[in-house]
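The complex is shown incomplete by one protein chain, all other protein chains being positioned as in the whole.
Here is chain A:
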Amino acid sequence: MATSNGRIQPNSWVFLRLASDLLRAVEIKPNTIIEIGKYGSVPSNLLLGRPLYYTYEVLEKQEGELYSRLRAVPPSELNADVIAEEATPDESRAEPGTPSGSGGEGIDIVADDGTVIIKNNRLTIDDASRQALSHTEIEELKKSSGGKEIIEQILANHAGLDEKTAFSKAKYTLRKSKKYLKRFTVLPMELGFLIDYIMLKEPARTMEIREETLGLAMAWSNVHFSKSIDGDDNLGVTAPGGRWLVLDDTGGLVTAAVAERMNLLRKDNTTAQTQANNGAPEPSEVSMENGDSDAKPHTPVVHHDFPIPASSNTITVLHAAVQANISLLKYFDYDGNNPDPDHPLHNHLKTLSWLQLLHPEEDPTYREPETATPEVMQTWKSGKRGTYFKKRRRWERCKAIVDETRAGGFDGLIVASHIDPSTIFPHVIPLIRGGGHVVVYSPTVESLVNLSDLYSKDRRTAYLSALAQGNEPDKEDFPVDPRLLLAPTLQTSRIREYQVLPGRTHPLMTSKGGSEGFVFTARRVIPLEGGVEARGNFGKKRKVDQANGSDVAAAAPST
């Protein structure tokens, strides 16, 4: 399976993580040159087929070589420093400066003869002159020798190294290694790395969604692979499939996460390869439409520009602009403008605009194009005939998507949109089936606090009393029907990272600020017609509220 491949695949996107911890997205095409920051460039073929998650070192160009070779650095070598430190626990405990026993770092323990046993940073001198090598000398070294040698030289020439504590020595070595070792790590195109990559470059593009928030939202949306089972011989059952409705202003990141969980995000390289080997040519559009229209039923033609969408395990993206912005899907080989029938999103991703959803009759794509009789078409030039069929196909696809979306029955709703959710919900919540999950992501809390308030216990009670009195509840007071969602919950998750090293485990000193990221979750329910009265002991004695003391009591226990 493509998803479980541990190698760098040809024509796939990967991330290169440089020593600076910066990520760089690169498409590895065979027989090309890949630039790796200031380390220079290497032929892509040196990376193809090599393992992902490996760290590679750019070797010095040897005499007569046209390109730098790469060395796959085994993980054991990467971990060697820390392991060596751990391997001699007794020694390192004796080593002054390691917090152990009674004396921690920074505490002077003076022996009887007055010598300092525990080193600290009291006498540290912060001065560039401590480094004996000059800037030009280091530059010379860089030209003549590899990263390892430079670091050794630098360390050897640091006058104050012995005064440093073990910890600061380790930090110094690490800093110098990052600077002079030409190493980079190849990471697969996974959502977590994509988030890291975009967070640094343009966080607003993905609404600053963090990996932990994305994971949380996806879990609560219950999105999963859900292709319908139609009277399968072996299983002997029929089971319905699932469809999820998505509003995505994260440039396709949320859509990608949904697609990943529905097994739609990645092309299966194995099938793609076999097809390529078989060399089955795609039926060309022109040859088909040039053919006699009478012959059409005999040669069913598959056009890939406007596929009729699948009926289950699908994602419907509702977008505010004329076209959905899902450009990040390009990292997963999907481009809506360049249909690829081998990509699972090809017929499992449906897009429609708000206009198409709410007022399809106003949308030109939804209006049926004129039909022409075969006799009329006979008189047309092939180009015109092609355009005619293309228009019909586009209309058929649009109509199928719009009609199906308007019919509702979605298994879940996932919203990550700049549009105020209280204006989204009145149109979209009725499209979700009973028991379906509703999830809204927002980078900031305010819009979700407002949304939660629209489903507050007090507001629902007031809504129910208005209904009980036979009044149409005021649209201004009740922008949404508060009965339709159960247990609206607002939450936020944040990860805290730890440095775990022998004797110096602690949370990281700094991390990224920015938006916290909030998730609103609820489940769509079907309210009973007429009044419902709660039962039970609610803990405290409650004074009967004169205003609301009608037969419609607060739906207290149901939230």
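Rule of thumb we're sticking to: a residue touches a chain if its C-beta (ideal position, glycine included) is under 8 Å from a C-beta of that chain, and two chains touch if they have at least 3 such contacts; residues count from 1.
The rule we apply is simple: contacts and distances are computed from a predicted model.
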In UniProt, the chain not displayed here, chosen among "cysteine desulfurase", "DNA-directed RNA polymerase subunit beta", "tRNA (adenine(58)-N(1))-methyltransferase catalytic subunit TRM61" or "Transcription initiation factor TFIID subunit 6", goes by "tRNA (adenine(58)-N(1))-methyltransferase catalytic subunit TRM61"
Full-complex touch with the removed chain, picking from A:Pro369, A:Gly408, A:Pro426 or A:Pro527, is A:Pro527
Return the single residue from A:Pro341, A:Gly383 or A:Gly435 that touches the missing chain.
A:Gly435
Chain not shown, touching residues in chain A:
1, 3-7, 26-27, 29-35, 41, 43-46, 48-55, 66-67, 72, 74-76, 78-79, 82-83, 86, 188, 190-192, 211-212, 214-216, 218-220, 222, 224-229, 232-237, 239-242, 260-263, 433-437, 445, 449-450, 452-453, 456, 458-459, 461-462, 477, 486-487, 489-498, 500, 502, 505, 518, 523-528, 532-537, 543, 546-547, 553, 555, 557-559
